[in-house]
Structures are given as C-alpha cells and as structure tokens.
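Note that one protein chain is taken out, while the other chains of the complex remain in position.
We call the chains A and B, going by the order they appear; numbering starts again at 1 in every chain.
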Amino acid sequence: MKFRHLLQVNAMNWTSFDTWIVIAGSLCALACALPGCFLVLRKMSMMGDAISHAVLPGLAVAFMVTGSRTSSAMFIGAAMGGVVTSVFTQWISKFGNVDRGAAMGIVFTTMFALGLILIVQAADHVDLDPGCVLYGAIELTPLDLVTIGGYQIPRTVIVVGAVMLLNLIVIVAFFKELKLSAFDAPLSDTLGFSSRFLHYLLMTMVAVTTVAAFEAVGSIIVIAMLIVPPATALLLTRRLVLVMLLSALVSILAATLGHVGALTVPRWFGFETTSTSGMMATAAGFLFSLAWLFSPSDGLVARWIGRHRDR
Amino acid sequence: MAPSGDAAGEDLSYHSDTAPLAVHDLTVAYHRKPVLWDIDLDIPEGKLVGIVGPNGAGKSTLIKACLDLIPKTSGEVGIYGKPYRQQRHLVGYVPQRESVDWDFPVSALDVVAMGTYRQLGWFRRVGAKQKQAAMEALKQVGIEHLAQRQISQLSGGQQQRIFLARALVQNAQLYFMDEPFAAVDAATEQAIVKLLQSLNGEGKTCLVVHHDLATVTQYFDWVVLLNMRVVAAGPVAEVFTQENLHKTYGGQLGLLNDAAKALSYVTR
Partner (left out) sequence: MLMMVSSAMAQEAARDQRALTHSQIEWPSTTDVWEVATLRNYNTRLVVLSTSLLGIAAGLVGSFLLLRKRSLMGDALSHATLPGIGIAFAVMVAAGGTGKSLPGLLIGATISGVLGLLVMLAIRNTTRLRDDVAMGLVLSVFFGAGVAVLGVVQSIPEASAAGLERFIYGKTASVIKTDFYLISGVAAIIVIFSVVLRKEFTLLCFDEGFASSQGWPVLALDVALLGLVTAVTVIGLQTVGLILIIAFLITPPTAARFWTHSLPKMIILSALFGGMSGWLGASISALLARMPAGAVIVLVAGTVFLVSMIFAPERGVLPRWLRHRNLRREVNRQHLLRGAYEILEHEARSSGSDGSVINLPFSRSALLSKRTWSSRELGRILSTERAMGHIEHLDHAMLRLSEAGFGKAARITRNHRLWELYLVTHADIAPSHVDRDADMVEHVLEADLVRQLEEELRARDSWTPVPESPHEIPSPSAG
C-alpha cells in the first residue's frame, strides 16, 4: 500500500492527483448511472451486483486459456461471464418459471463459486496481484499515464471515459425503444421492437460497464452507481429525461463528495484516509437519504407536513 | 350461416382467407387442462365484436394467443390471411390496465406517442408530427388537457383512455382490446363507446373483451360467446339469445338478471 502514503502526504492539499481521481470516479459513475436508470425501471436493480460477482469464472478461464493477464483477454472473459449471467438468468426464469431475483441469485453465486474453484485449482500458475481491487484501485489512477496529443492522461480515465461515451451513444440512439420496452414489453414486441433484443442490449451495456470499471476503479462503485443515482432521481422527478439528467448529476456529485470524504472524514476520528471507492458509494447513499428526506414531492418531510396540514 | 363456431362436420369453405381475423382449430392448454378448445372463428371486416363469457372462459387467452403472446397447443391464426408476424402493422392492442407499471416516469402524451413508434422505426425520434397525432388522439378520448400529466397522477378511467388513444394513433385495421370497460367511470365508458363507434365508422374491426352483458346489444354489432369453446358467434341480434347465454354461463344466470333488459331488447 505504498501509494496510500503518497495520499497521506497530500491529504489536505488538493493536487492534480485528486483531480484525476475525481474525474475518473465521475466518468465511471456517469457510465453506470445512465444504463442504471433503465435497470431500475425494469426492476432489475440487482443485476449489477450479480454481474460483478459472476465475472470471476470468465476471468479465470481467460487467464487459463491465454496464460497472461493482458487486460484485453481478461476483459473479454469477464464480459462474457457477465453476458452469460444475464442469459442464464433469463432462461431459468423463463423456462423454469422461477422468480427473476431467485434465478439471478442462483446464477451468480454458482458462477462465483465456480470461479473460486478454478482459481484455487490453478493457484500455482496464478500470480494475481492482491492489490486493492476490493477497495478499488481508483487511488492509483494518476500513476498509470498515457500520452495523447501531448497531454498526459491516466489510462483509467480513458477507459472509463470511452465506456461512458459508448453508453451515452447507445442510450441516445435507442432512447425511445429502451423507454418503450421498459414500460410495456408486449407492446414493444407488437410494434416490431424486439423486447428481447433491447433487454440484452441493456444487459451487455451493464456487463461491459461493470467489467471495464471494476478493474479500473473497483466494483463497489459500479454496483452503487447503477442503482443509487437513478433511485435518487426517481424521488425527485417524474420525467424520464429529467430522471436521466438528475441521476447523472447525482453520480458526479457522489464521486466528488466521495473523494473529499475519503480524505477528510477519517480525520475526524483520528485516522488517516480510507478507500475512495467505498466512500463514493457511501456518498451516493448520503445524497439518496437527502432526497428521501427533503424531496418536494416524495420526501418524508413533505409528506409529514402534508399529513399535518390535513388534520 | 349457422351461428356456430364449430367447424366439425361443416364445410370449411366459409373460412375466408382475407378476414381480419380467422382462427382455426385453436387449442391452448396448460398441462392437461385446456383453456381454449378447438376454437374456430372468422371475424368479418368492419365489425365491433364483443367477446363475452364467464370468468376463466379464456377471453384474454384468446387475444393473447392471436397476438403470439402465449404459445398455442395447436391451430392457426390468420390476420388478413397471413400469420400475425407478417401483419403486425395492421394490428393494435389495448392490454389490461394492470399490465404496466403506472409509476413509470412518463407523461400521458409520451405514452400515446408510443403508438407512433412503428411508423417511426428504429432510431428516429418523436417529432412535431407525431406529437400532433398524439394530441389529436387525446382530444378524441377527451383528455387533451392532461397531456403533460405524469401517468401515475391519472385516475383509472383516464389511464384507460390513454391506452385507447395510444391504440388510435397506431392507426391499425384490427384492434384487440382486453377489458377496456373494466372499472371505469361512466364518462370514460361513454368516451370509449364513442371511440369504438368512430373506429367502426372508419371501417376498422375491433375485438373487445367485455364483461357487462347488459350493454352488449348497445355497444356491439357482433358477439362471440366463449366458454373454453366458442358457444356461438355472429350478429348480436341472431346470437345473443337466452339459450346461447345459458349455454355459455350455465347456472350462473344470476349474472343474467343484469342482462334481462338487454335480452328483452333482443326478443322483442
């Protein structure tokens, strides 16, 4: 954890490092929050969590087959693991008449267990860096730089930024179809927009985002940003476009707040710093609780006042 | 033509190849239990058709089987002589109101505009023209003032009208409506009737799952009496008889007390 010391030194002084971390976090949060809106509206919020666990056997197989830890092989393996999860979940719930939550739970836990065994079996050959993937390596973002057009830009920012752009393009292009199939899948089919295609499009988007992000910034940010910003936005507005814009805003805010929190909050208790990705998820939760309390339409306070006015 | 839906022992020649809806030998079964059994049905062009029958008679199942939303055990459904897959553009579907999430963050106008998506195709967005069409449809069902309202803030009847307006902008030839009159207020009921009549005036065919026997003779000019099988199908005046109703509802004729008025109209 030698990099943590770097951060300790700079803890109180905002440096370009911190800026890059916030940019990477914000891009990642944005990349998740956009497809996350549709995930939440389709009542599939838990899919991000499921996929992030289920990529393990994909990683293991990719590693065993190629014998290398090159990111492209790992990326493909993990993304396939994610897509397989959503396909199996769909099959089990459709052909077996199983509740979708249960189907998801079975698939991802089994995949996770399979991945564990594969990796343990290959333990001698696997030299996987313990690193800080659990907590997310987002703190390491500014150290891995590539030069583009004369500018030094962290690789993570480029990866996550590309995924964000990709998601943005897909969502803008298919906005009307995604909206329709989330609202009324049978109608979508009768109008000639295959709801199955749109479902898998969304799932692929989530899988790719999860995989790209978990290596770069840690999977906890992904799981949180897929759900929390859209849920927050849904408490504040009832227009789909506004929901998307607001959740984008919330995700960026959460990322910024999270990093600042990681630098400052532990100090209140006499510690140094803590995991930025964990704090970003926590910050998102904090923003949600604000909306939950103070939303003008749905907030607890507004409801309480409304109830008392009635009396 | 006998007012009968059963083709057994009959000449099949009356089955028309270009009828808006032609159902042949349709059986739908879950496990061993049939839900629909040997359904044969031809709906002529330009009719307002009421589908009536007791609870569990398979009325919604019939519609869903016609639209390929559930698998058929045997039989065929032809829409203007071809399978539904090829004729989607001719069909409009109004599902039961509970089938969607009314908390979804969209406005009434958004939902109605969804009906224009087929004409738009992939990628193209809703433009002024489509919005115009959606507004027109809302006007036709009498709730244009609610266009910008979020759908969860509407009453049940208003939600039903949105569904109808959406079907309207689909500009189909054949409409399937699953219980549009269920639990709506009187004003909505009138609005729906008016809409049905104006669709009928344009020569369109509407199949409407209906519950209220008392209004069958007022609202429809054709009726399908369904109880797992087609008990009878044909013009209301010929088919909507005490005897056929008894064959459809059996001892549940308590229901038919409501229909007494309607029947007196038929038998008059």
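What we mean here is this: a contact is a pair of C-beta atoms (placed from the backbone, for glycine too) under 8 Å apart; a residue touches a chain by one contact, two chains touch by 3 or more.
The model shown is predicted, which means the values in this text are computed figures rather than measured ones.
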{"item": "Touching partners, among the displayed chains, of the absent chain", "value": "A, B"}
{"item": "Contact partner of the left-out chain, one of B:56, B:81 or B:127", "value": "B:56"}
{"item": "Sites on subunit A contacted by the missing partner chain, in the whole complex", "value": "4, 40, 43-46, 48-49, 52-53, 55-56, 59-60, 92, 95-99, 101-106, 109-110, 112-117, 119-126, 128-136, 214, 218-221, 223-224, 226-228, 231, 234-235, 262, 266, 269, 271-275, 277-282, 284-285, 288, 292, 298, 300, 303"}
{"item": "Interface with the unshown chain - residue positions in subunit B", "value": "2-6, 8-10, 12, 24-25, 27, 29, 31-34, 37, 54, 56-57, 73-76, 103, 152, 227-229, 231, 241-244, 246-252, 266-267"}
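Please note the rule applied: only the chains that are shown with their structure count from here on.
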{"item": "Subunit A and subunit B, separation of their C-alpha mean positions in angstrom", "value": "43"}
{"item": "Residues of subunit A touching subunit B in the complex", "value": "41, 173-177, 179-180, 182-184, 186-187, 189-193, 234, 237-240, 242-243"}
{"item": "Subunit A-facing residues of subunit B, complex", "value": "67, 69, 88-89, 91, 93, 95, 99-101, 104-107, 110-111, 114, 117-118, 120, 122-123, 125-126, 150, 152, 170"}
